[in-house]
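The complex is shown incomplete by one protein chain, all other protein chains being positioned as in the whole.
Order as written gives the chain letters A and B; numbering starts at 1 within each chain.
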Amino acid sequence: MADARRVDKSIDASLASSGGRPWWANMFRLSDAYILFGVAIAFLALPSLETRRLVVTLIIAYAIVGIGLVLLFGAGGQLSLGQAIFFAVGAFTSANISRQTTYGFELEVLVAVGIGFIVGVVVGLPALRVGGLYLAIATFALSFTGQQVLFEWKAVSGGGAGMPVGQLRLFGNVMDEKLSLLKISIVLLAILLWIASNLLRGRTGRALHALRTSESATNSVAAINVGWLKLLAFGLSAAFAAAGGVVYMHAISYVNPENFDVDLSILFMLMAIIGGARSLAGAVLGATFVLGMPEVFRGIQQYEGMLYGSILLILIIFSPKGLVGVFTAAAQGVRRLVLRPPDAEAMADLSPLRPRGDRAQIGGACIDLEKVKVQFGGLVAVDEVSFVIEPGQVIGLVGPNGAGKTTLFNGVCGLVPASGTVRFNGTDISRLSIRKRALSGIGRTFQNLNLHDDRTALDHVLIGMDRRLRYHRLAEACRAPWVVKAEHELHKQAQMLLEDLGLGHLSEVLVQDLPYGIQKRIDVARALATSPQLLLLDEPAAGLPSAEANEIIGRVLEIARNEGMTVVIIEHNVELVASVADRVIVLDAGAVIADGTAEEAFTNPAVIAAYLGV
Amino acid sequence: MSANDESKEGLVISDLVVGYGKNQVIHGISLEVKQGSRVALLGANGAGKTTLLQTISGVMRPKSGTVTFEGDQLANQTASQIVKRGVIQVPEGRRVFPNLTVLENLRIAAYGHRDRLEAGLERVFAAYPILRERTQQPAGLLSGGQQQMLALGRAIIAQPKLLLLDEMSLGLAPILVKEFYAALPEVFSGDLTTLIVEQNAKMAISVADYVYVLRNGEISAQGTSQMFQEDDDLLHEGYLGVRTKGAKP
Partner (left out) sequence: MSETIQLIIAGIENGLAYGLVALALIMIFKTANVLNFAQGTLAGLSGYLAYWFFTSGNFPWPLAALAALACAFLIGIVMERIAVRPLIQSGFFSIVIATLAVDAFATNAIEQVFGTDPLPFPPPIAGAIDVGGVRLTHWSIVIMITAVVVLSIITALIQRTELGLAMRAFADDQTAAQLMGVSEAYVSRMTWGLSTAVGGVVGIVLAPVLFLQTGYMNGTFINGLTAAILGGFVSLSGGVLGGLTLGLLDAFAVKYAPKALVAALPLLVVLLLLLLRPRGLFNRQKSTERV
């Protein structure tokens, strides 16, 4: 396999620190303070909550479900209409454990989470093959039929009559004091918030956000296994929902399948969106809103559906980020008035490239195309193209509109089916998946950018560098010290790459707020972040004024040459190509009509005829 | 040049700016297609030609600037309203409806005007006899050239006052494209106002009266077709931006 030949660029190697904060300063974050603060307030307020303890406990149960939805939907972008069933899994699992054994809450949660995770993964299996809408349907079907199954499975659920639950126990002690459940639930919520926030801040969260905003780039550039990722997301959301179910079960002391219907699943979804699906605070806020409103306004209980339906509709049209979104938009407005965000229009001058320890010579790939052909129905887009590119060469791929240049890229990357052979450093990659090809060392940019909306410039580089990380998800969930260190290292390397491309000052800016030229640079940055041996640039200068185009192409090629990368550039700007490429290949109607130096290619009568017409 | 009154004005575009989000594709262009004349708009891919046509047809909205035809403002109208004004586009890649039959494709071109189908059908079949044999075939099964015929047939049925042709040469053998362009004057009535967008410059210049060259979203050259036919460099520079001295096909 090609990647055995690459120098391991994982983050086990430590770097000479160039100043800045030490890694262990990241062990504790602001969100931890919020959580501790919230717990403290909650415990202080306990006496006054006593009369409302049922509602508050339910809010906690729902909020826990909401946390799962933040991971699955807010971050991962997968719609699930079956959360009520996972909720039920948790409730019935713990009901049976509490009735039939003397094991306590701690075990109930662990078992519920385990079973929930497995059921979630099974339900999420269609995600390996189909997309958003079908997943929504599958989960919707689950929601409905799951309840029917529960009704029938009397041994576990007590059938239509339901069943009472056993006592609440914790670590062997019976907890029958009035506020016990509430205290335990608060602690559980805090722990789960902490775990979720660790996941969201780390590799898992980044991968989920990338999945939501551009599945194809996540697959073809970051080379993340999107199928497994979706299953993980489903499993996690189900696990959280099950944990919520345990709390719920103890709160109402009696479980009956009729509580876990389709409407509950829809309510969970509504709750997540009303609160704000992208933030953990939204989970708590949404649960408080949905359960708290009927408490405060006694009369509205019967109008819940109409009320929440209308609110949801209004929010989704005017403030899709939910109530949290309303708050953060206001806060951002204030920030913009008070602080002055960096002038994104001003392009930073490109400082000279500094030598980097992490950029060891990885070398370029040798690419061998043999009779590569791409055909759509009756239309032949790439017509038996063959050529060999030596490691480290910079090739300009040119030709008129419709000549098949981007299609050729897509064929090499596996994005379209192609016949013929593609060899990468001698290995035949023609039958490999898109992701495996990317892993072998192909990095690319896209004509339409394919960026991740709502993510920062830094995020793009971080997701490109994903494969440098080696830590396990469990360690990530618990924020192990080595995870913190690795993340710190990764952020440093990512920032340096941005600085190399003159984007250092824009690392925290959301990409959709940036001008087109800078967006193109970020696309390139993401490709470079994957440390490719073959860099495919698809019209990197299109739409840019000449000076800017020359500057950025120059810098990219400087980086590429330093590392010995093989580069292929599709460009229409003939002067630009002539000035940077070692060799120019001209395509017309899917076939190679010229292959040589720029001078040779552009004075070739066949080429001129192809561009200007006969 | 006789004085044109308002109703005889052709297509007039003034300081048009079009972009997606922060990305400006067309940076402020002005051009004119006089009533009854044929104008060619040339340029390499990415220059903004299709975006311009999409804007004229109302599929895209401009950021600023005006588009008027026969004195009417088009920029703030919906696509279907613009079509009602007689602005008909034959889109890039033909875009026939693959799951509709040939006849249904022609029928949809008469949307809102039932009588146009009958009026135009014979003319379409006279110009492109092969379509008569394939009326019940799904359009997706036609070859590239036949799809082009169908696309032009749709335009005939729609009784255009302004005809917009987007890259007819794309994916077709040059000799076929030559035939299509050559047949244009008879297939449509000779004095139809036409805007021809093309990458294949020579072909377009040979059928047009006036030529504009679009490069990176701006007009980089313009003149009568005769000017372009006489001076190759004018075209090469406007198009490729590079002098290709001594290399004439």
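Here is the rule we use: contacts are C-beta pairs under 8 Å (C-beta built on N, C-alpha and C of every residue); 3 or more make two chains touch, one makes a residue touch a chain.
No experiment lies behind these values; they were computed from the predicted model shown.
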Need the list of shown chains touched by the one chain that isn't shown. A, B
Which one touches the absent chain: A:R129, A:K178, A:R298 or A:R431? A:R129
Contacting the left-out chain in the complete assembly, out of B:H27, B:K63 or B:R95: B:R95
Using the touch definition from the top, which of A:S48, A:Q100 or A:Q302 touches the missing chain? A:Q302
Selected residue (touches chain absent from view) among A:I35, A:V56, A:V89 or A:A138: A:A138
Positions on chain A where the hidden chain makes contact: 77, 79, 81, 123, 125-126, 128-134, 136-138, 140-142, 144-146, 148-149, 151-153, 262-263, 266-267, 269-270, 273, 302-310, 312-313, 316-317, 320
Please give every residue of chain B in contact with the chain that is not shown. 57-59, 78-80, 83-84, 88-89, 91, 95-100, 104, 107-109, 111-112, 114, 138, 140, 154, 158
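Heads up, the rule we're going with is that only the chains that are shown with their structure count from here on.
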Mean-CA-position distance for chain B and chain A (Å): 42
Which of the residues in chain B come into contact with chain A in the complex? 21-25, 44-46, 143-144, 167, 169-171, 174, 198-204, 216-217, 235-236, 239-242, 244, 246-249
Residues of chain A touching chain B in the complex: 378-379, 400-402, 512, 514-516, 519, 539, 542-543, 545, 572-575, 578, 589, 602-605, 608-609, 611-614
